[in-house]
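For reference, the structure I am asking about is given below.
As you look at this complex, bear in mind that one protein chain is not there, while each of the others sits in place.
Letters A, B, C, D and E name the chains as they come in the text, with residue numbers starting at 1 for each one.
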């Protein structure tokens, strides 16, 4: 149950049609997932969001595409985003994440959550050795 | 300002001493950071936590050590853990994360947060194509 | 799937009946949404919660009713509350929020989430100019 | 204690200098707050972030500037971002938020948090009346 | 660094004075902690908040006072509230929480965080056996 109605014919808007065309070209697939189809209710918001996601996720950068999707999924899990967790784990699988790597991702996320809560409970001083402008021992 | 007092002489406890020795051996460093020094107020909690962190983070696994620290930092940022964000970004740097990779990590985390909030606001149905037991188009 | 059973005949309890009557009068509508119907499992909790919500949201105050619902929805999105996101976006629409204002609300929430994560990652010192008892330049 | 070192002379980079100049012009003030000064460690990330924030917050849009800062602050509070809470409450004050409006903002945020947690605990079904494509009673 | 200035002489306001007197009586102590001293910037918000906290935490109810503070601290840790974590762990200690109980509280919170993240990552269907109106096997 979405909080906005699904636009019935989004590509009648030229700006939406242009974004959808760019999604199809960039991903080399006809599939447009629901995020973009609902976001089309506001062409400007659709354009801005796709511009940012394409810029970060769909171009070759320093971090490989599979790892980027795994980091994206980790943040989505921590932020309790149901749709994002599904979509970015699916994207990581599509880019080659194996079941064993999936399990290891979950293990890292779960251990981080555990110590995040311990440290938000204990709140020790941050070691000077961690500071960015210090040499590490 | 921590919520528990720093144990003044933690290694007087044999279980704490054993964990600290294992931390030093595993990391090949004499440095024991504040998390473990405060956690020593309860030797069982220290043992359990170190056992888990060592198991996930300090052994060779499928994901390389630098990437593991970057995923750990991403979760810590999303969970608003000040200490963890410092310690795992420092660990990622110590394992080779460059400033450019650091910037790219932040870019992924920030874009994920943006779409996490958009999707938690819109809540569209999850595309059947994302389901784990479905072939992707 | 709720975690408590829906009370079958909540208005048989006099305290519940009084709260439901006040909700109907305050909102000038016969509709009682599920939040209050489930919360009726405990009349005291129902009374306290309605008292607070009515006090903040249903009286004329400095901030107009539509904007109050938009702020409420923004917090609900950030807290990943599915029901609240639906109910307060619906309330904002009922109080006049247009689709263009809805899109702008989402844009603010999404940009805030993005910079919230960047700043929880970078953690710079807070500028003295921001302090409440300082003149702004 | 930031997780990245403060760039010592950021405006030596032409892209940083251009962004800082645009911040000064847009805000009609010489003041550059720490967020941008630290973000300058990566000119691309600085450009992208400023582009987005300027686009949403610094242009005339449907929602007035003071209210936009109040919504931004509400999200920042919910996301536990210390720096953002300071900077956007300061910005709202600079744009005219009175102490009484500040108190009312806190009241809305606090009541939202209370019912967000109640509803994430009870998880009742979402009323069909809330759906975006339904007429409200 | 607070986001509002500390009211210099809050008890000059009769409503603030009445709340502070009630806090002192209820707690049988002259100590007024910073939360209430800052909240005094808005007497209505102070009254409402104290009324709620007193109602839930300072009266004899079904759950004993020490356990109530421990639950309160657990929520505060999960919500990354620095001040609240300090104040409610201190209150739990003042009501008899031993270091061993403190460690056990942290262990529960940390394990909950770990499985919360695993389940927000896996998102399995909720077992019908968990439903509130079903008999448990």
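Basically, a residue touches a chain if its C-beta (ideal position, glycine included) is under 8 Å from a C-beta of that chain, and two chains touch if they have at least 3 such contacts.
Quick caveat: nothing in here was measured; it's all calculated off a predicted structure.
Trainee: State which residues belonging to chain B touch the missing partner chain.
Mentor: So the residues of chain B touching the missing chain come out as 1-5, 48, 52, 55, 126, 131-133.
Trainee: Please identify, in ascending order, the residues of chain E that touch the omitted chain?
Mentor: With respect to the unshown chain, the touching residues of chain E are 1-4, 6, 29-31, 33-35, 37-39, 49, 52-53, 56-57, 61-63, 67-68, 70-72, 74-84, 86-90, 93-94, 98, 100-101, 104-105, 107-109, 111-127, 129-132, 136-137.
Trainee: Could you list which residues of chain D touch the chain missing from the display?
Mentor: Within chain D, the residues that touch the unshown chain are 73, 77-78, 80, 82, 85-86, 89, 106, 109-118, 120-123.
We take it that only the chains that are shown with their structure count from here on.
Trainee: Per the definition at the top, count C-beta pairs in contact and tell me whether C-E or C-D has more.
Mentor: Here the pair linked by more C-beta pairs in contact is C-D.
Trainee: Can you check how far apart chain A and chain E are, centre to centre, with Cα atoms defining each centre and the answer in Å?
Mentor: Centres of chain A and chain E (C-alpha means) sit 33 Å apart.
Trainee: For chain E, jot down the residues that touch at least 2 other chains.
Mentor: In chain E, residues 1, 3-4, 48, 80, 85-86, 89, 106, 110, 117 touch at least two other chains, as defined above.
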